[in-house]
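Just below is one structure, and these are the notes that go with it.
The complex is shown incomplete by one protein chain, all other protein chains being positioned as in the whole.
Going by the order they are written in, the chains are A, B and C; count residues from 1 in each one.
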Amino acid sequence: MTRYVMAVDLNRCQGCRACVEACKIENNTPSAVFWMHVFRLEEGEYPDTKMSFLPRPCQHCNNAPCVKVCPVGARYKREDGLVLTDFDRCIGCRYCEVACPYGVNFFNWRNPDEAWDEYQVPFDDPDLMPVTGGVIPSYKNPDHDRLHGPEQRLTSGSAHFKGVMEKCTFCVHRVEQGLLPACVDTCPVGALKFGDIEDEGSPISTFLRNKESFQLLEELGTDPSVVYVGGTPPTSHAREIERPLTGV
Amino acid sequence: MATTQDMVSDRLPQGVGRWSRGWLLFMALAAIGVAIGVIGWAIEHDQGMAATGMRDLGTMGGATWGVYISMVVYFVGVSFAGITVAALIRLFNLEHLKGVARMAELLTVVALLLGALAIVVDLGQPLRGLVNLFRYARPQSPFFGTFSLVVSGYLFSSLVYLYLTSRPDAARLAESPSRLQPLYRLWAAGYEPTVDQRARDRKATFWLALAILPLLIVAHSSLGFVFGLQVGRPGWFGTLQAPAFVVLAGVSGIGHLIVLAALVRRVLRQEHRIGIEAFTWLGRFLMLLLFVYLYFVVVEIFTSIYQPTTTEQRISDALLTGRYAWIFWGSVAALVLPAFGLAWMAVTRKWRIGWMVIMGLIVNLGAIGKRYLVVVPSETHGQLLPYPIGTYAPSLVEYAVLIGLFSLGALLIGGFMKLFPIVEMEETP
Amino acid sequence: MVPVSRRAFLKGTAVVGGTLAASRFLFETLDAVAGADALALAPFEDRVFTTCWIGKQDCGMTARRIDGRVVKFEGMAGHPRNDGTLCPKGQAQIISIYDPNRVKTPLIRTNAKGVSGEWRQASWDEALQVVADEVNRVRAEDPSLVLWQKGRSKSEAIYDNAFTKAIGSSKLGHGAYCSDTGYRALEYTLGLHGVLNPELVHNRYLLAWGWNLTNAGGNKYCWIVWPRQMLEAREKGLKIVHIDPRLRAAGPFADQWVPLRPSTDLALALSLCHELIAQGYLDRPYLTKYTNAPYLVGKDGLILKQTVGEGDDAEEVALVWDLATGTGRLATEATEPALEGEYTVNGQTYKTAFELFKTHVEDYTPEWAADICGIEATVISQIASEFGENAQIGATTVIDGIEVPYRPVGIMAYHMAQQELGFQALRAMTMVTMLVGAVGAVGGQLADTTWKIHKNYAAFEELTVNDPPYDFTLKGSRYFPINTGFPGMVAKVMQDPARYGVEKLPKVAILHHVNPVLAFTSQPDFLESYKKFEHVTVISPWMSETADLFADVVLPASTIEKFEGPLSASDGYIDAQVLRLPPMDPLFESRGEVDIYLDLAEHIGVLNGADGYIDQINVALGLVDTPFALPDGPRPEVRDIFDRWAKSQGLSGIDHFEQNGIWVKGLIPPTSTYGYVTDPPFGGAVHRLYGESLLKAQRLMQEKGAEEIYYQDYLPFPTWRSPTMDSSPPEYEFYLISYKLVEHKQSRTTLIPLLTELSGKQRIEINTATARRLGISDGDEVVVDSHNAITGETRSLTTVAALTEGIRPDVVGMPHHFGSWSHPASRDLGPTPNEVFFTGEGYMGQTADASFQVKVKISKAGGDS
Partner (left out) sequence: MTRRSIITAAMIILGAGLMVFAYFAGAAPWCNNAVECSNPRLEWSPAIFVAGVVIAFSSALYYSVAKDRRK
């Protein structure tokens, strides 16, 4: 049995958001969609100010509210711990989104061709055709056209389906090739770790052994697969600073 | 044209089959409203739901359920009244309310239809939704109850109920020649007013009513569960959600029924069929429900300010003093004032239909406000992680669709009135 | 390969289009773009090595390609600097290579300059000929009136050196967002070309002095290297004292935050020197042996010297007091030089330089500094004592079998050097580390990756101060005897050459990846001065603001799709080199810069012959007299140039890089890292505690009639004075500083929408309490008015308030990346603080360097001010 877990080492995170960017490019998410988000938080009053960073991928809960409420089984939990969305089945009711306490769901509010306009980089420029063959975005990752897992469902990538929900997939298309999720792979300071917790010898098991850790909103009983090491859970007095551009 | 109409329709009661200028105007307005809604939905469908004011929870700082879902809850609530009243009339044989029974049934069917449509307009993939719900719907999702019980079971049983209770009238109308005679023949489906048939009808409608009552409790509770089972959304989680949903459902439905009954009484001159006793009964019922609901409101406010978590505090602040305060207190006023108004009428025993209509309308505004406040603030102010406070305001497209939904309701009821007597015909001696 | 996938795409859409449309209606599988890949033949996938194009440390990357189309950049595993990882900029650049808003073809201006440009497309030949004709016209008159100006150069050998030499032009560096002041201070003090960084891995007590550690790089490296080393050190107990007006810079990694008032770094450093001496934390052996602290200084401020040798070998050697003999002796001969005291030699009394220093810092007490710096005196004493204690003066450790002094304390300081008093502040900060002997020790203070002594060290021994006329950079002038060549000063000169005794102004400018209008302080000066060029050619992948307003010709450079280098890949511990290899062919009609310069040299007519471009490339790449030298013949292929360079390095050729990505040369030995154990120690430089030549320069400047504002800081010891801006009227109550965001690099990444999306738009950070006092809420529009204390000029901009508890109440801060208007994605992001900064007297350093501070007032937009 394999069970994937992500660990976030808050002693190392620099809040640089490289993970956010790697995710956006790997998964071709359009503007304002942050499957991975990094909070930059501030607490206390000058000069006793404290700062902290908090990366927030989908928590891939073991008791996932989104999976429970999905009326059509488009959101599902796999045996290996991944919580995925079947883009072919989702009806766009957004119930998963209101059920999720972590704010990780992103709905495709716009048409796929319009979703890219915000970036003001016209990928359909005829001069790009000879190189890109017209795909949008120009760096489109073809892995997302494949079906994934033994269940063979369309679950990776983003921005193809108007009116469908999406979120972090733990990079299912990479994990199935034996690669690390894009965010983990790019983290310049090794603050993100990923692997099979059932495998005693895996780097993540070694990393987490004998370490104090917490999960976000543990008290809700969602039992996330994302484990935080170092630091403390964000208090209700934490103020978010330096927010990304998040409007549509 | 006028002559043919006069000739054939004179014998049809309650203005059925004849269109008056007022009715035409009403229907034209409703049709325009429906057209506005269709255009709105077409825009939404074409541009994606970015055309609405809804946005993602979390980083985007929006509300992903907005006025549409509020209206789903509201419309399903309205349907409650209809079927409850109708069932009570049959079960307890409340003769003086017979006059409003059919319009109550009709209200139920129309409101359910609108509720279902409000779900459809809220879906990102509506056509896929219709197919996939029948194909994959999961009982684990509180939505399953909404879909299977509320929309399909409830709607179907109400239709059956409406049909069975209207069949004798159809048979009677089928006897005399009119342009609508073929329709009534079909409608009557060979009804013969035999003793046996009447007994069967009574039995069938009795048992149907008996079956519907628990169904509607379950259905409305399940709608409450859609919200009440969510631990991750402060302000939603709680055991009071389901009962409060049922009670407020009754409030809005009875309110509508009062309005509709008064309208029919006046326009179709049915004073003799819809007596003041009907209004008295409806008024008392509404008053009772209002007081029960206000009790829930007090409990709700008290719980939310006694020892709230930070997030709940944020929500209740937004509700009681903050951004939503005008809606909250406006809604509470819209529920409190009629409650006391009705109480006063009950005490003085002077039931003024005009006032009751106004009260029926404002309790519905209050109900809409409360539904909105159940759905939206927990999304905008209920984030448990340090996200920004969200914002949500319905867009023009959403308003257009809402206009369309209400207009469709008006169109359906208006249309029905010209096809069939909306007040049950008096039994010929 | 590429045309095939395109055909497949077109065919695919034709055949399946109908079915797609039908199924779309029913089930709305609205996959508008899946068609291309899903329907084509199995795509050909590969990975090629390349090098990041954005930052300064050239991280190694692999490009994942599908049918030759790059779909993602990932970090190159095994690269010493980034080892398989990338920062947000490294990731995001992919969108910019495909940006159709790039300059696609050479452009020639069709409207008047000074307003937004209108252009016609031109062929490369035509455009190059236009440029060549202009360059040649001016070269005929005076080649130095051709100005080659760079913002960033990724192949100094081939661009800065070979090309400018081939055409004989002047050149101008960036010197603005960088920290050239610091370079000058360190060249002067230690002889090293760099600013201040600790040997971080072994460091245990770090003064992170203006180190924007979670956002910016620092000395020598970009952002990734330093945080990685910082974390490694932290796990072993590193304590970070964060000296900065903003907490955000160090974020959660600040063990102690010292919110210093901007521009008072000099006062704090002097006070730390005072405390270290007072508390007795002195590394006497180091000071005696490797610095000029024991040199005997006369009452006239000059070092007592004696001429040794004769004729060409004659040199002046300083005298010290030898305690062993009780006489003044040559510093090179004395066995026991006195560090302190007053001595009589040849009837004259002399004090040691250190004795003078002690007296000099006598009054710089913590209490004195506390007022100036806006921090507590006890904090200064505490830092000094912890710094001294942690220095473990006298300790040694063994690294790779070599015994090296161990002083695990140091300072990380880089961009903060850009302030009016930056040169002396950096000197004083270096002295803090010198007092405890941390320079060149294990875990101690470094300033460069080597101990190669920079040529300026010798040049600064005797500063030249000439009479006018001066060239337009004011080199050797009475204003700036040490002169970085700040473009802002050049902009001043160009507006009023007579004022500065300049006769000839440059006429043609070749702007190489530089955007002076946006990137340098004091935007109005650039808007004015760049009008004066008779011809401006811009080489850039994008239409920069400078190009938009002033270019006559724009030559489209490629982004990452080019050969470039050679580039260092060392992290200070492992030596390695890389080349930038193109992950695909240049898009549109763009060309790599090496190509452009070869073409340009050909058109100008300087490609061949002695000192021609090919010849200069051979010199710059060290190919002269090797079998790999480029023949003086037709224009070489760029790949061939680098192939020859690679072969000259003993590699199989450029294929080594294509196959392995990187050339790892091996571990850097301690004998080249630690100054104490290099041969000779510290590269042979005597560290200048006492700056005699500064004093001599001051006297010359006074002699030649320079005003006080120019000469006042040319003093042998760093000396505190109030910065000029402090004399602005009191209503200008805030210090405006600018800072870097981790998502951006200089002014040239806001056009990458993926980065702007993460960074947000322009804002001004204001302390919450301050904002409350001013009635400003988060997100409010605010007006920022700056004031020039010398000229009385005021400038203004409008931006958005961002409230924070992490900034001093008397400081406001703005990121320096924004203000662009010529790219649709970077438009409307808000103004650059460079609009309200000043340059010129009082607003630049004594070495002709930019300063990023000004006094401002803040008010809510729309309200009365």
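In the analysis below, a contact is a pair of C-beta atoms (placed from the backbone, for glycine too) under 8 Å apart; a residue touches a chain by one contact, two chains touch by 3 or more.
Note that this is a predicted model, so its numbers are computed, not measured.
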{"item": "Chains in view that touch the one left out, judged over the entire complex", "value": "A, B"}
{"item": "Touch with the omitted chain, as defined above, among A:21, A:42, A:86 or A:242", "value": "A:86"}
{"item": "Contact with the hidden chain (one of B:204, B:217 or B:425)", "value": "B:204"}
{"item": "Residue touching the undisplayed chain, where the options are B:29, B:43, B:120 or B:164", "value": "B:164"}
{"item": "Given B:189, B:325 or B:396, the one touching the chain that is not displayed", "value": "B:189"}
{"item": "Absent-chain interface as seen on subunit B, which is shown", "value": "133-140, 144, 147-149, 152-153, 156-157, 160-161, 163-164, 167, 189-191, 196-197, 200-201, 203-205, 207-208, 211"}
{"item": "Residues from subunit A at the interface with the omitted partner, ascending", "value": "62-64, 67-68, 70, 73-79, 86, 149-151"}
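Basically, only the chains that are shown with their structure count from here on.
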{"item": "Inter-centroid spacing, subunit C versus subunit B (mean Cα positions, whole Å)", "value": "69"}
{"item": "Separation of subunit A from subunit C, taking each centre as the mean of its C-alpha atoms, in whole Å", "value": "35"}
{"item": "Touching two or more other chains - residues of subunit A", "value": "32, 111, 161-163, 243-244"}
{"item": "Subunit C, residues touching no fewer than two other chains", "value": "28"}
{"item": "Subunit A-facing residues of subunit C, complex", "value": "2-3, 5-6, 8-9, 28-34, 36-38, 40, 43, 66-72, 74-75, 82, 84-88, 90-92, 94-95, 98-101, 104, 213-215, 223-224, 227-228, 231, 234, 247-248, 251-252, 257, 259, 584, 587-588, 742-743, 753-761, 767-769, 802, 804-809, 823-825"}
{"item": "Residues of subunit A that touch subunit C when the two form their complex", "value": "10-12, 14-18, 20-22, 24-26, 31-32, 40, 42, 44-47, 49-53, 88, 111-113, 118-123, 125, 127-142, 145, 160-163, 185-190, 231, 241-245"}
{"item": "Residue ranges of subunit B touching subunit A (in the complex, touch as defined)", "value": "47-50, 54-61, 64-65, 119, 122-126, 128-129, 132-133, 135-138, 140-144, 147, 226, 229-233, 309-311, 379, 383-388"}
